[in-house]
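A single protein chain has been omitted; all remaining protein chains appear in their positions.
For reference, chains read A, B and C in written order, and residue numbers begin at 1 within each chain.
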Amino acid sequence: MVGGGPGAFIGAVHRMAAALDGSMELVAGAFSSDPDKSREQGATLGLSLERVYGSYQEMAEKESARVDGIDVVSIVTPNHMHFPVAKVFLEAGFHVVCDKPMTNTLEDAEALCRLVRKSDAVFALTHNYTGYPMVKEARHLVQQGRIGTVRKVVVEYPQGWLATPIERDGHKQADWRTDPRRAGAGALGDIGSHAENLARYITGLELEALCADVTTFVPGRRIDDDVSMLLHYRGGARGVLHASQVSVGEENNLNIRVHGSEGSLQWFQEHPNWLYCRALTGPEKVYKRGNDYLAPATQHASRLPSGHPEAFLEAFANIYVNASRTIAAKIAGEAPGPFDTDFPTVQDGARGVHFILTALQSGRARAWTDAAYTPPL
Amino acid sequence: MVGGGPGAFIGAVHRMAAALDGSMELVAGAFSSDPDKSREQGATLGLSLERVYGSYQEMAEKESARVDGIDVVSIVTPNHMHFPVAKVFLEAGFHVVCDKPMTNTLEDAEALCRLVRKSDAVFALTHNYTGYPMVKEARHLVQQGRIGTVRKVVVEYPQGWLATPIERDGHKQADWRTDPRRAGAGALGDIGSHAENLARYITGLELEALCADVTTFVPGRRIDDDVSMLLHYRGGARGVLHASQVSVGEENNLNIRVHGSEGSLQWFQEHPNWLYCRALTGPEKVYKRGNDYLAPATQHASRLPSGHPEAFLEAFANIYVNASRTIAAKIAGEAPGPFDTDFPTVQDGARGVHFILTALQSGRARAWTDAAYTPPL
Amino acid sequence: MVGGGPGAFIGAVHRMAAALDGSMELVAGAFSSDPDKSREQGATLGLSLERVYGSYQEMAEKESARVDGIDVVSIVTPNHMHFPVAKVFLEAGFHVVCDKPMTNTLEDAEALCRLVRKSDAVFALTHNYTGYPMVKEARHLVQQGRIGTVRKVVVEYPQGWLATPIERDGHKQADWRTDPRRAGAGALGDIGSHAENLARYITGLELEALCADVTTFVPGRRIDDDVSMLLHYRGGARGVLHASQVSVGEENNLNIRVHGSEGSLQWFQEHPNWLYCRALTGPEKVYKRGNDYLAPATQHASRLPSGHPEAFLEAFANIYVNASRTIAAKIAGEAPGPFDTDFPTVQDGARGVHFILTALQSGRARAWTDAAYTPPL
Partner (left out) sequence: MVGGGPGAFIGAVHRMAAALDGSMELVAGAFSSDPDKSREQGATLGLSLERVYGSYQEMAEKESARVDGIDVVSIVTPNHMHFPVAKVFLEAGFHVVCDKPMTNTLEDAEALCRLVRKSDAVFALTHNYTGYPMVKEARHLVQQGRIGTVRKVVVEYPQGWLATPIERDGHKQADWRTDPRRAGAGALGDIGSHAENLARYITGLELEALCADVTTFVPGRRIDDDVSMLLHYRGGARGVLHASQVSVGEENNLNIRVHGSEGSLQWFQEHPNWLYCRALTGPEKVYKRGNDYLAPATQHASRLPSGHPEAFLEAFANIYVNASRTIAAKIAGEAPGPFDTDFPTVQDGARGVHFILTALQSGRARAWTDAAYTPPL
């Protein structure tokens, strides 16, 4: 692991997600750019201190040299470090699990695409919300044509934790997430990109154009904290996407509605075990995780019986377990299983970066902007 | 009543709303442009047939001539007839309750403003959703500063009843509502205008600019059936408004969220007795209709104790009862009571027409468009 | 109307329910045992003062003597007056709408059964919650065998308004409802009887035995304010019924679940437009009022399109409109329409009284008690 030092929320999430299924074992880390903090964290986590490093470069180098070196690195640093860290580890021959957004520039994103291709590494991006079983069910229903042709997508991601300028009070995560240099974009990059990815994962639709309204509500803040946009998808579907970090009282209310010519779907991240489905006739149906009537991909992504709720960590762990199975298959020279490659890739990362940059540009121009994009394979 | 012939949904609603409190008594009508149908409806309603008219012109003329003539006319025709009917009755000295959107052109809307002023009539527009008690509570909380400065408004009005081309199968209401000549606009005019009015009623904010995406999804339809837009309000607030008649399975799901610097509000028309309130700290609060802790205006607009749900008709009736009290006060030469003038006016109607036309223009231009407007007083 | 003086909640409800559809017109009343208050209320309601009476006996006598006398009386007094008032009006040849519980003794209840039979009057008891369309849908689904054989019923009616001794502070309704002489029973009579009636209406099951726990929680109160009981129905179904007036924060949360061998139903009075249905396989279904897929009886009981919520008053009005149609048919010497007799009868009233008295007895004995009962026809 690179990043994830003391107090970093997302690092702990990655570790629990990996531990839940025993899909990856944590054996080495460069947890902080401060070597003392890195050692402190390594000790807390019970690692052998010889494998706790003061820098990611040192880690890549020394782990490469070990017979029992790591197979894969998890990158959980602030956004601006994703690229240099990923680059070093890919060049050193490791597989990569990387937090999102993948990079702060499209140039870096495309460079990673090429590096992944060249090194033949597995690269998994933790757009973790696509790991939820009922999100997979939604995708399945769309793919099966159960809602007909998709007409309209409404995807929202309201949060409220940045409604006041807590970055001035030493809130560590707020500090870097509101710093344009490190975060790249604010609400748009952190959570707007999740929303876009979720919509794409479920519908399979590609963006064609967008018109974004990018706002900073908190006085003195140097980055966007709210974004709303209209979307045009290839093929004629329309969309609305809005994300906010200043919606007071909202916690992590990612949710999506997909309306088709013959049906509609609705899902809420905060109540993730249920999926609402509506057809042209007949009563609304509530699909619930853990039941036999769900698609194989949905059931495969689930660990517990119905009514025993699964939540955020299990969804996150689904990214890890699939990435680890794909890596294991590659190491073993075998083909991965039918569901194992179901995780976001380096190309998804490039699409996300392009989306973020396009929305920023549209907001500045106050105009509809071309959003079509195909990442390098 | 003008309009509201056999099978017309909204006419029956107006009649029940008026009857609920006995606020107005139905004594005369021109229920259809077809005199036979008008008589049929008058008979069904138990009216004296001498006061059931074959045309609205006849009705205005004859009722003017009666000693016991009507005081007020309810106009519940298709949209394109609102203006000519209202004009005739205003000129004949009657008060008016009129359905929305008020007119199909801004010229007509402003002409009505001037007519109302000239005739000193009471003119009430049935943006009925502002009649809900918990909408009044939301307005009160905003006015009291309980959520601080409004930052972001999200208002939605999804329906699904026009997801297929039922206008081709003789569905009477679909027929005129999808006819550009009679309806003016589609989803935008019918329900988008309600959404805009609701947001304005609660927040008091005036539009400055908007960027609309106006779509017709059903092949062959001649009018919009889906609209999404970004909003800029005077003073810096932002908004998202979307309305649809092709959101399969949605029934009448008007809902609004208002996010301020210190709190947030959320309300759903389909579960109208509850209002969700969130502050910067502390748990979410669910305000419930019928309780002592609500504002006087909210309590005044309520008929039943808490837990005995009120719904659509009571809200609609609140427009009627307030209009009737204001009319009664005017007839008596008295000032209306403190809550009696709480109903949408002819100016609100003009604002709504301007909003609709601006959104259509923005959609055609695919561009942000100036939306500031002040109606004639 | 007898009862329903100034400030009486339920009298106003009856009046609005009757007005909503114009099913009955209020023309005469004895609104209070205090003649001044009766006149005050009559004046407020715009009645001709010659038809506002100082006592119910005077009203029955004088209305009998009028050519244009009333057809039907609504009895909305405290419980102990239901019997004497109903008796006088039935003997004078009037039809009756009466609030519940019907009487305070089984002797009186059975006497009313016989009086109704003898006078051939229409007698409607306002167990208003059976007037909800989705309650009718639930009954229909059970009758159609959609949930198989009913196994278990859970019916709840929690309220919180009597959680403190407000009867000591001059709260008018609390005053008589906690007075054993006037109310007969407390939570059990006021709302427990609604719960029992609702369960019987939906399932068609008759009680066989019950074991009740009848409690008074508020110190000094002279009547029960909370009741819980186990139920055995004829044929082997089981039930749980609990009702409370001291469940702090609960408003009027009547709700029911019916579990059968092949499916389950759930309905909440506070969100009355939706009915939840579950089968042995497949997703949960949410039936929503106003849709074509509902039973004819359900659609017939509905006034508004789907998504335009109906609520308490419409359900109450359904009792009135059906009673009035049945009365009109009887007056006209015709058979009532197929849905017109769908209202609670005097026999339902007797069953309710027997239920209340049995539960009180079981509570006193702390024992299972025979609850089978067949009222006189």
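In this section, contacts are C-beta pairs under 8 Å (C-beta built on N, C-alpha and C of every residue); 3 or more make two chains touch, one makes a residue touch a chain.
Everything numeric in this text was worked out from a predicted model, so none of it was measured.
Put simply, the hidden chain is in touch with A, B, C once you look at the whole complex.
Across C:3, C:29, C:42 or C:260, the residue that sits in touch with the chain not pictured is C:260. Check C:240, C:297 or C:329 against the missing chain and you find that the one touching it is C:240.
Contact with the chain that does not appear here is found for just one residue of A:262, A:284, A:314 or A:340, A:314.
Of the candidate positions C:42, C:78, C:160 or C:290, contact with the unshown chain belongs to C:160. Touching the omitted chain from subunit B are residues 277, 281-288, 291-293. Mapped onto subunit A, contacts with the missing chain fall at residues 9, 12-13, 16, 19-22, 46, 159, 161, 250-253, 269-273, 288, 290, 303-314. Those residues of subunit C that touch the chain absent from the view are 147, 151-152, 154, 156, 158, 160, 163-164, 211, 213, 215, 217, 226, 228-230, 232, 238-240, 242, 244, 246-250, 257, 259-264, 278-280, 284, 366-368.
Keep this in mind: only the chains that are shown with their structure count from here on.
Ranked by how close its C-alpha mean sits to the mean of all protein C-alpha atoms, the top chain is B.
Of all chains, the one whose mean C-alpha position sits at the greatest distance from that of subunit B is A.
Centroids built from CA atoms put subunit C at 35 Å from subunit B. As a whole-number value, the distance joining the C-alpha centres of subunit A and subunit B reads 42 Å. Touching two or more other chains at once are residues 288 of subunit C.
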